[in-house]
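Data block below; observations after.
Every protein chain except one is present and positioned as in the full complex.
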């Protein structure tokens, strides 16, 4: 397909959002985004929650195709590659260490200092001439508000962490509560877009938050024009992102909320709502920031800020993390917040799929965000296998999505690729904890597969 | 391998069937057939049985690599692609509709008229400027004798359905009974050939029809020469096929039936038979017609016509459908026919594999046609992975198979290919009903994989 050549600047000047989407859909002025199947490079990514790793412990996690190994030593978390330089065994397949600052490979005793990755000793050849000549790749790590972040890239020093985190993450007075961290089968870009998607609220219309809690939720909601979409792209270290403003603000049109529709004479009406007298729109900001973080101020209740990440793992998996926050003035506030998360907000957001007996996404056995995972898996197939990056047809509510794509295209610091000498992401999916089992081949004479003679 | 250049016309003039097979084997004058891994294009295919879809219901089925979605509305079955034009979600993963003639995508509320595929409304953006500009691909559908047929191709109007159905399907007085419809792992061509194969009867020699019912079945049966093979290839809209005539007919030699053989002095004799006084050969016609349908007049009993289809699904799967028919003069005849199918003929033909405890294909736990499925799966590997389209070595009984290949080569209206703009079959295997489950990554400190220190 020959694409229309479009001047991006000109394109951004089209006033009507619906027309802009149509033009962008043909021009696709975001080819770096389309190439970033494995994620952006030279960014900070959240890796896991602080509470998951106690002093002296190790754990592994694959991110943007690289296999990382973490150890907490003297309170601080360090990260190295999860692969001994000698014969490539994964440390995580049988974790070993003999001292605070080291890890040891279980296969030949190669022992490294996690602080700088250097080979410190080889237990099977003490004093080897290899000591001082070999080392593991290391990764910068920072830890804030219960989240461990890691920088994956080639910039030294790395850019400030804050440039890659949603801005409200640093707000004073917020207390944080990890809700879940899951591996999901879908490309990270589809998940960023789904999390930010204005129109997908329709798919949640029978979720527990509507059916059990009674919240009035519109069938759709979208920006009436470009004035209610703010783009953060200052030429400094501040985070880059696109923010959709819902609700009444000076100089902005309020969001369009759809409360009813009609199909062949049948009316479809949002639950818990009288469409003749609809509730006011919600007044909140939803922002999507590089590399892959969402921020909703507020959600699910006023006074709460909801953070999500869709971290690339490999081409067809991402790590889905949700951390909830709330402004707490007293310890009692904070205790209450954690209690609410435990009893109410957590399960509303996420339930383990084993017990999902309802029709997909509907009713109380599905978490709100579980069904997003379902939707992403559905899109993954057509985007990965049926050329939907080119086939998709977008409409006006998708304006924030194409704007996000253009921003990512412009501001990703690099694109992660497999293979190549300086590049470590040359692995396929691999779980070091799951070594394939041997198959017994020994045959017992007289057994079936050695059949003696045919019968007629 | 350099292939001998052969004039096809000359080849067809070789009188001896065995010699013809040898020549054809080298020349392979059917390269379009060899290319048709994904099936022929521009043909009618059976999709499912009428009884499977009630008024107002929807169902999906992949055929020749295209994902179709069916709805019965006002009695009539319509077919569209199973993929929303917007973000590609499969309708079938969460079927929704709000009116007789529409389907709605569960993800963003895009609503289409199934009669012409047009986008009628978007529930999340009523009155969108996209309405009237987008539509789903539609497929012509016809329904006869309890079978729903769909046309997949680019001809508009499509050729008459009857040109793609076995001719006796329209015989007056026949009543029909669906026996089964299964997804089988084998390329459609191997299954056409196996269903039609003269010599594979050997593999059925210990089937229940022989061991339990006592039918005398030869070890092999084949056409003595080309006179007993009729080729239907008139230059009109009549079905194209190859028919093997078994039994005594004017101007034809009767089929050769093998009742015994000898290996290193050991005699092998067909069951239920005295080879010194063998039964007469059966008098029946077996025909294989484009695109992929078999017709046996009669089977398994005189007065019955047996129809099978081997519909391409993807490169390594086909849909195996069997419908049984019988001439019925009275309602009592018809009632009796259905009762026989229920109690006796159905299970003889097909049993669910869970209970197959016997040696493959032998005895009463295997249906006759289950074992054909076993044989096809065995051939699939060598044809797909070990170049058996070139390595195979054929013999005289295979004459009808090479004749079928030449006919298909000549008369397929197109070859289905993956990818390309006008071509919709660019999918890998995918079951929209089976979204992959998320994997919980959250770690509990102190758990095994974060081991604190090695012990010596």
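The first chain written gets the first letter, and so on, giving A and B; residue counts start at 1 in each chain.
In this text, contacts are C-beta pairs under 8 Å (C-beta built on N, C-alpha and C of every residue); 3 or more make two chains touch, one makes a residue touch a chain.
Since this is a predicted model, take the numbers as computed values, not measurements.
Peer 1: Per the definition of touch given earlier, which of B:26, B:185 or B:336 contacts the omitted chain?
Peer 2: Touching the chain that is not displayed is residue B:185.
Peer 1: Write down which of A:55, A:125 or A:154 is the residue touching the left-out chain.
Peer 2: Checking each option in A:55, A:125 or A:154, the one touching the absent chain turns out to be A:125.
Peer 1: Quick one: which of B:13, B:51, B:301 or B:440 touches the chain that's been left out?
Peer 2: B:51
Peer 1: Among B:328, B:394, B:415 or B:442, which residue is in contact with the omitted chain in the full complex?
Peer 2: Final answer for the missing-chain contact: B:394.
Peer 1: Have a look at B:110, B:151 or B:222 and name the one touching the chain we're not showing.
Peer 2: In the complete complex, the chain left out is touched by residue B:222.
Peer 1: With the full complex in mind, choose from B:24, B:59, B:79 or B:161 the residue touching the hidden chain.
Peer 2: B:59
Peer 1: Which positions on chain B touch the chain that was left off?
Peer 2: Chain B touches the chain not shown through residues 1, 18-19, 22, 48-49, 51-54, 56-61, 92, 94-98, 104, 106, 178, 180-185, 197-203, 219-222, 258, 261-266, 268, 319-320, 352-353, 359-361, 370, 373-375, 377-379, 381-383, 385-388, 391-397, 433, 448, 451, 455-456.
Peer 1: Mind pulling the chain A residues that touch the left-out chain?
Peer 2: 83, 85-90, 93-94, 98-102, 104, 106-109, 111, 120-126, 128-130, 134, 205-206, 268-271, 359, 419, 421, 426-428, 430, 432, 435-446, 449-454
Here is the rule we use: only the chains that are shown with their structure count from here on.
Peer 1: Could you please state the distance in Å, as a whole number, between where the Cα atoms of chain A are centred and where those of chain B are centred?
Peer 2: 43
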